[in-house]
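Complex shown without one protein chain; remaining protein chains in place.
First chain written, first letter: the chains are A, B and C, and each begins at residue 1.
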């Protein structure tokens, strides 16, 4: 891992921790949940109250959506940012949303608690620098084609702007397997724990592309040592404007969140002696 | 999943279970451990007693080794089979070893309780048929390039010979990532659980190629729903004749096996009510 | 190929052709050559005169460089744009250079004849839209992970802004092979010729990462039906500030260009009868 000055463990012996809302990322388990896209006030608020009650501590929702086709739904943009603001006020949950354009970073940073850089922009260097300069926590997803070294080099762009608050998010790499949308590389979690001091979370929704696989892969990510998860939940998955195959229903999310948090406690809370 | 008559869940509604030694594979947790290669009586026996005491219920060890180079150690062959026989007699553990050549299948079947077909031979169709005809349980590893459909088609070759006792073993696929030897595709576990009635285990040793990642990825595989694990253990990893970077030491295996079995019980044994 | 309205052949039966400098791209063979990065006036001018004399009809040179590490040479920026302007004035060659940031597109469009969107930005949608709006010809490289469908969807972003002047550039995909930097997918050329009316060129320099393979792969691209090539040439490859392993020396480029142009004429100029 040549050329990495700030992201390696050897240069910063303590695990990076920082507060967002009521939790300390890197120390407390981070459960981020919400819809792929913000579609309406009603959709956002009802989903947010539900995921909060089920144990989520951060809300996610897309305002500017990177879509493969120019003719697909591109997100509600600024209107969605206002809805995210409302969600925060009403539920108390911090919010994370994606940035795609360096010209929008300032605007999004006014409304969001965490800025997400998506898989397609992992090596969008002007965006990385601009995000770094906001000082806001950055959730940096892995490119579907990216080695761990390249991913950490992208994190290094943010840290080198003076912003140490980066969360790495494994969200699946591209392979030849058609059954899943991507191949969630859970070995990246313990590997990164060996290499870097930054917190690492997993996205089993994009990682598999199939709601039926999300609960198992969430538990697997926790067992692999993830500091958190980001999961897609929609109050009516079959009506979602994007990525409906991978969104959990409220019922499925409630059960899954319970299992996830129980497993995290089982693994991390010291057992009492006799 | 076209063209699969025997391996799909829809054709066989019950999970496949069968006895090997004292356990029922597909129902009890299967913990297979041992060295990559059988190197000597002493190495095999001491490792076998150790892994048994730590909780393993099947012993693994290579007699005929598929090696990329013709000049690498090719295994002790028939001598190793006799050592495996001795291990079974002395420890009571059933043994699994790899077959590579259809002409050796009968010989190996005399000595081994389970026949392994390795990743390079997943589509060695004469070998699959020959293995099927023995009636012995077959541990079928996934090809590093194989889709789930292709893997199940190879299982179908064995089942179509009248042998229903197949264990599928996810052992990592080939991707562009150099940090790990392969990329262990844990999503294959819940995916296969949706598709097939066959038991599914994982090989975190070949899946990662790094001993330091094996404990975490073992727990992750259990959390993903694996019916078992196959792990490389060597009493002196630094002296192993093959694959020394991925072998656990006895101390590391003992700790890891305890954590694995505890997690399995946590996940599968119903919690008592108040 | 769903959701593509403008890039498919079925919607636009004639091959797209447009003039840049003295040539018509899509009809004449396009030979783009020059250094990875513009390093100085002297380096740029001397390379430009040389490649022109050898048969190149467009000059390439990076001003803003997308580099994996924040600590690598990032290009001379605006100073390089002025050098490119000088190259055009002195040699008469049109110039192509990469854009990375939507905020720089207007500036770069003042100086460059063709705007390049690199592999890391193939799905940088704000950049695609901004580039589309300039009306300038766009050289769109394939993402190292991108399917043909995704690549054409990115072209569709540009065309849907009213800009039909897109050149597709195959530059290698990421695979497991370590001998080459990428795997140049030449089958993309005849495949795209079946699907789209846009011109298609190849980049054997990034596609292989090894100067020794560039001449053969250039000929292969021409034989596969490419409308042109983009090649890295440096007057002293061993002193190049970036990508020195893949740059051709002047002597090697001269020989290679001669062979390329001869082969193109052999394949495309009708043979006379007896």
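As a convention for this text, a contact is a pair of C-beta atoms (placed from the backbone, for glycine too) under 8 Å apart; a residue touches a chain by one contact, two chains touch by 3 or more.
Here the structure is a predicted model, which is why all the values come from computation and not from measurement.
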Chains shown that the absent chain touches, full complex: A, B, C
Kindly state which of the options B:27, B:82 or B:120 is in contact with the chain not pictured. B:120
Candidate in contact with the missing chain, chosen from B:16, B:43, B:116 or B:153: B:153
Of the residues B:143, B:209, B:225 or B:250, which one touches the chain left out of the display? B:143
Where the complex has a chain not shown, which of C:63, C:219 or C:240 is the residue touching it? C:219
Touching residues (missing chain, whole complex) on chain B: 3-5, 66-72, 100-103, 120-121, 123-126, 143-145, 150, 153, 156-157, 160, 174
Could you pull out which residues of chain C are in touch with the chain that's been left out? 145, 147-149, 173, 175-180, 183-187, 189-191, 193-194, 207-208, 210, 212-213, 216-217, 219-225, 263, 266-267
Take the complete complex as the reference. Which residues in chain A touch the chain that isn't displayed? 174-176, 178
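Here, only the chains that are shown with their structure count from here on.
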Quick check on this structure: which chain has its C-alpha centroid closest to the centroid of all protein C-alpha atoms? A
Of all chains present, which has the mean Cα position farthest from that of chain C? B
Do chain A and chain B face each other with the same patch, meaning over half of the contact numbers show up on both, or with different patches? same
On C-alpha atoms alone, could you tell me the rotation angle mapping chain B onto chain C? Nearest 5 degrees is fine. 180
Indicate the whole-number Å distance between the mean C-alpha point of chain A and the mean C-alpha point of chain C. 35
So the centre of each chain is just the mean of its C-alpha atoms; given that, what is the distance between chain A and chain B in Å? 34
Two or more other chains touching the same residue: where does that happen in chain C? 174
